[in-house]
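Every protein chain of the complex appears in place save one, which is left out.
Let's look at chain A:
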Amino acid sequence: MKELTLETLIAVFEEMYGPWLFWAMVVVAALITVAFLYVLIRDRTIEGRYLARAELTAPIGAIAAILFVQYITSSGFSDIGGPIDVIVVLMIGVAGAGGLTFLVYVAQAFMRQPGKNRN
């Protein structure tokens, strides 16, 4: 690849998912991040109880992300051919784990009933 700028990367991602789906995903990711920041600022701390529950879902997110990528690319674990492949699998797993953890954390924080004693 001759030049890999952010502009090129965005253009490639737009082609990969279609511009609407790509930017919709960016917006959803941004909204979840903003929602996370919101509850963080609102609560002024990370709520350990929510975090512990959210972290329990991390392995599910990791495995789901890896299986999804393998499914759309007609490949499997036996195709891992070198260290970089292991790193890529781990990165996909971390992304899936992180994404689901954030989502579940934010969902719990929003579902907290207002006025209820938080221990």
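Heads up, the rule we're going with is that a contact is a pair of C-beta atoms (placed from the backbone, for glycine too) under 8 Å apart; a residue touches a chain by one contact, two chains touch by 3 or more; residues count from 1.
By our rule, contacts and distances are computed from a predicted model.
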{"item": "Protein that the absent chain corresponds to, by UniProt name, given \"Protein-export membrane protein SecF\", \"Sodium:proton antiporter\", \"Sugar ABC transporter ATP-binding protein\" or \"Twin-arginine translocation signal domain-containing protein\"", "value": "\"Twin-arginine translocation signal domain-containing protein\""}
{"item": "Residue numbers in chain A that touch the chain omitted from display", "value": "1-3, 5-8, 11-16, 37, 40-41, 44-49, 51-52, 69, 72-76, 78-82, 84-85, 88, 118-119"}
